[in-house]
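Note that this complex is displayed minus one protein chain, with the remaining chains in position.
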Amino acid sequence: MLTYIDEIRAASARLLQEGAVEMVVGFRQGSQPMMNEPCLIRRPEDVDTLVWDSHCGINLTNYLTNRKEKIAVIAKGCDARNIVTHIIENKIEREQLYILGVPCQGMVDKRQIAMRVAGEITEVGESDTEIRVQTTRGEIQTFAKAEVLQQNCTLCTHRNPVLYDALIAEAVSEQTVDRYTDVAAIEAMTIGERQQYFQDLFAPCIRCYACRNACPLCYCPTCFVDEAQPQWVGKGQDAVDVMTFHFLRAYHCAGRCTDCGACERACPVGINMRVLTKKLEKDCVNNFGWEAGLSPDVRPALDTFNLDDPDKLIK
Amino acid sequence: MIKKIAKDEWASGLSKLAKTYRLFGPVAERGPDGARTFHNFKALAPGELPDLDLGNTRLSAKSLVFPQSEAMFTYTLDEDRDDHHILKEVPADGMSRVAFGIRPCDAKALAMVRMNFDTPEYKDPYWLRLYEATTFVGLACDAPCPTCFCTSTECGPYHEEGLDLLLCAEGEGLLAKAITEKGERLLADAGWEEAADQDLGARKAAAEGCITSRIGTDQLAEGDLLDLHGADFWEDVAFACINCGTCTYLCPTCWCFDIQDEVFKQEGQRLRQWDSCMFPIFTVHTTGHNPRDTKTQRVRQRFMHKLKYFVDKYEKGIMCVGCGRCVRHCPVNIDIRKVADLMNRYTSDAAKAEQA
Amino acid sequence: MLLSNLLEYMGIERNRLHMSWVSSAEATKFIDVVTEVTEAVRALGPNKYFIKDQAKVA
Partner (left out) sequence: MENPYLPYPVRIDEIIVETEDRNLKTFTFVFLNPEDEERFAYQAGQFAELSIPGKGEIPIGIASSPVEKGFVKFTVNKAGVVTQHLHNMKVGDIMGIRGPLGNWYPWEGLEGKDLLIIGGGFAFTTLRSSIIYMLDPANRAKFGNIDVVYGARTPGMLLYKEELIEWEKRDDINMHITVDGTDDPDWKYNVGFVPPIVEQKAPQADNGTYAIVCGPPIMIKFTQPVLEKLGYDHNHIIMSLENRMKCGIGMCGRCGIGKELVCKDGPVFTLAEINKTPREY
C-alpha cells in the first residue's frame, strides 16, 4: 500500500496535464501524527503534496459536491460507495468525476494507539503490516496494523472500490466477517439495559455536530436540529434532545449508510454512534437484502416497493 | 510563599474544603469497556479526588463559569397567575467553589474572556458570579503536549494570570504557591500550612524548555484588517473544514452563545447555550440572507476573530492561549498554528512590499 | 419497520409504536385500531424514558 502514492501522483499529474480534470481531491500531509488533511490540487506540479498511508480515513465524498469543475477523486472502498449513493441521490453526476480507486486494507484508529501508549505520540512510521510510533517519553512502540484499525475497517466487506475509472493497484482480497456482533449484543439486552446503554453512550455528547458534518449523507441544506419553524429539538444539553438528534440523524441514514466510519472518527469525545446506523444496516440486509452504495443502477431499498417486502408494522 | 502538601494531607485538606466549598476538578471519563478515555471538569463527589494525572482536560475549563447550557430566567404562561409572562431571574447558587487542576492556559483564557463579559457598559451576571465565586487552583505543566504552544501566546506552563494558587507535583505530594489572597485563604482553609523551602523558577524554565511548538504573531497588530480579510489563502485553509463546532466548543477562549426559550406545559425557561461561528445558522437573517454563507467565510471569521479582530479591539495580543485542543481534535486537521503563521507572514510580506 | 426496530433497539417498547392505514370509510377498522393501540399502550404503563419535561441544563 505504501507504493500506492507513486501511482496516485502519476495519475493525478497525468489527468491534470491532459485537462481531463480541473482538480484532484486527495490528502496532504497533516500537521499531526496519524492525521492527513483533505486537500485540493489544481496544478500538475503540485501533485507531490499528495500523500497516501494508513491515516487517510476521512471520507472525501464530502468535498465533491456543489462544484462545477470536473474532479478526480481518490476513493477507497467506502468513499466509492458513498460516491455511488451521491450519484443515485442526484448530488453529483457520474460524468463530473474521475474516480481513482484505491483498494484499501483499512485505516488506522489513532485513538486506539493513543490509548495504548504512555505519553504523547510525536512521530509515526509504517510498513505494510506495522505501525511504529515514538512518544514524548522517547519510547518506540510497534503495533500490527490489523490490531489498530478503525473498527469499521476491521468489519469492511467492500475494501475494493465498487465504482472507478482507474484502479491504483491490484484489488485486495475481501474479508468474510460477522459485521453485527456488537448490534447483536445490544439486541440481546433487556429493554432497561438498552435504555441505560444509550443514555450512557450519548452522555458525553457536546452537540458539536462533527458526526453529522463529517457524514457524506448529511447534506440537507437545513438539518432538522437547526430548523426554527417548527423547532423539532431543544438546543440545549438535555439528554433527551441529544438522543433525539442522534436517533433521527441515524434514521435519516437508513438504507444509505455504508459504515464508512466518518461520524465516529470525527467525534471529539469518542462516541460510537455507529451502533445506531449499523442496526439499520443490519435490518436492511436481513429484510430487503440491501446494501447501500454498491451500484448506481439499482434503486435503494427504501425507494422501491416489492410485494414481498416485510410489513409486520403496518396493521 | 510555597507550601508543601503531603499525599495524605491532600485528601484530608480536600475533605475540609468540601464543607465550605463546592469542589470541581478533572475526572476521567470512561468508555463502554471501562477504559479511561479522557478527562473533563466535573463536580467532585464526596470523597472523590480530582485526577491530576492528565495531559489536559478534553474540554476546556470554561464550562466551570460558562456551562454549555444554563438557565437565565423562568416564567409562567399561566394567565391565572399574577406574574404570568414576566421573567424572573434564576436564583444564584451563592456557594464558593474551587476548581482544582486547571491548567495555566485555561486560567489565562478565562481572564481574557472576562473582557467580553465584564465591560464598562454591561456586566454578564451569570458568568461573573461563577467566576468570582471560584478559587482557581492551577496545575503547572511539567510535561506539556507536543501541540502546546503557550509560550508563544504570552502564557506558559507555569503562567500565573487568572490563578489563585498554583500546584506542581513534588514526589508523591504537591507544592502549592499562593498567588492571590483567595489562594492563601484556601491554603489556610485546607490546613496546608507547611512551608517548603523551594523556588519554582528552575522548574518553570525546564517546563518552558519542553515546549517546542511555536507560532509567530508579532506582525498581526500592524497589518490592515481588510487586506488580511481579503488574503488569498483562506480558500485553501478552509478546504478541508466540515464546519463542525469542535474547535469552538473545545476552545477555552471561545464564548459565543445562543439564547433560547423552552416551555414545558405552561412553565418556561430562557436558556443560553454555547454557539459556534462555524455553524451556518449562527448569522442567518430572518430573510434567509446570510452574511457568512460559505464555509470559507466562517473559517476566516474564526481565525480573524482570534488573531486579528481581538488583537485590534483590545490591544492585548491574540485570543488564543496555545492549549492546542483545536489542533488535536479537529476531525480534518486544520491547524491554527499554520494559519497564524500564514496570517503573520502575509502581513509582514505586505509591509515589505510597501517599503520596496 | 426499520423505524420500529430502531426504536425498540434504543429502548422504546415495540408496542408504543403503531402504524395503520385507515380509510375514512372504514369506521369499524378505525375503532379496532384505536382500541388495540390504547390497550397495548395501557398495558405497558406510562413511559419515563426518552421523555423530556423541563429542560435539564449542564
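Going in written order, the chains are labelled A, B and C, and every chain counts its residues from 1.
In this text, contacts are C-beta pairs under 8 Å (C-beta built on N, C-alpha and C of every residue); 3 or more make two chains touch, one makes a residue touch a chain.
Nothing here was measured: the structure is a model prediction, and the numbers come from that model.
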| item | value |
| --- | --- |
| Chains in view that touch the one left out, judged over the entire complex | A, B |
| Among B:Ala28, B:Ala111, B:Ala133 or B:Val284, residue touching the chain not depicted | B:Val284 |
| Which residue of B:Ala28, B:Leu128, B:Ala143 or B:Ala169 touches the chain not shown here | B:Leu128 |
| Contacts of chain B with the absent chain, listed as residue ranges | 72-73, 75, 77, 84-87, 89, 116-117, 119, 121-125, 128-129, 225-226, 229, 255-261, 263, 268, 270, 275, 277, 282-287, 289, 291-292, 297, 301, 304-305, 308-310, 312-313 |
| Contacts of chain A with the absent chain, listed as residue ranges | 228-229, 231 |
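By definition in this document, only the chains that are shown with their structure count from here on.
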| item | value |
| --- | --- |
| Comparison of B-C and A-C by number of C-beta pairs in contact, larger one | A-C |
| Approximate Å spacing (C-alpha centroids) for the pair chain A, chain C | 34 |
| Gap in Å, rounded to a whole number, between the CA centres of chain C and chain B | 44 |
| Per-residue overlap in chain B, given as positions that touch at least 2 other chains | 68-69, 262, 271 |
| Two or more partner chains touched - positions in chain C | 52, 55, 57-58 |
| Touching residues (chain side chain C, partner chain B) in the complex | 52-55, 57-58 |
| Interface residues, chain B side, partner chain A - complex | 29, 31-32, 35, 37-38, 40, 55, 58-59, 68-69, 143, 145-147, 236, 239-240, 242-246, 249-250, 258, 260, 262, 271, 273, 276, 279-281, 327-329, 331-335, 337-338 |
| Touching residues on chain B, where the partner in the complex is chain C | 67-71, 262, 264, 267, 269, 271 |
